[in-house]
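Yeah, one chain of the complex is gone here, protein chain that is, but the others are all in their spots.
Then we have chain A:
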Amino acid sequence: MKVRVHVSLKPGVLDPQGRAIHHSLEGLGFTGVNDVRAGRLIELDVADGVTDADLDEMCRKLLANMVIESYRIEKVAAPELKA
């Protein structure tokens, strides 16, 4: 099973990287970008026996730092990956 874990900074936590990207977009002449937040995408390939609770624990113990980040687990359907 393929799983995508989306990790992002919690609202209110300063994101210097997002700010630099925002600044660079403006420098390229793109207007109308109100804000940019940079996150992290982690793709896992896990055995069928891995439960939702296991995935949740992986996120809490390592993949996200709960002090500053939140996470979202997305299970990816097989056809989408082949495409």
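Just so we're on the same page, a residue touches a chain if its C-beta (ideal position, glycine included) is under 8 Å from a C-beta of that chain, and two chains touch if they have at least 3 such contacts; residues count from 1.
Just so we're on the same page, contacts and distances are computed from a predicted model.
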Omitted chain per UniProt, picking from "Putrescine-binding periplasmic protein", "MoaD/ThiS family protein", "Phosphoribosylformylglycinamidine synthase subunit PurQ" or "Cell division protein FtsW", is "Phosphoribosylformylglycinamidine synthase subunit PurQ"
Per the whole complex, from A:V3, A:L44 or A:I68 the residue touching the absent chain is A:I68
Interface residues of chain A toward the undisplayed chain are 13-14, 16-17, 20, 61-63, 65, 67-68
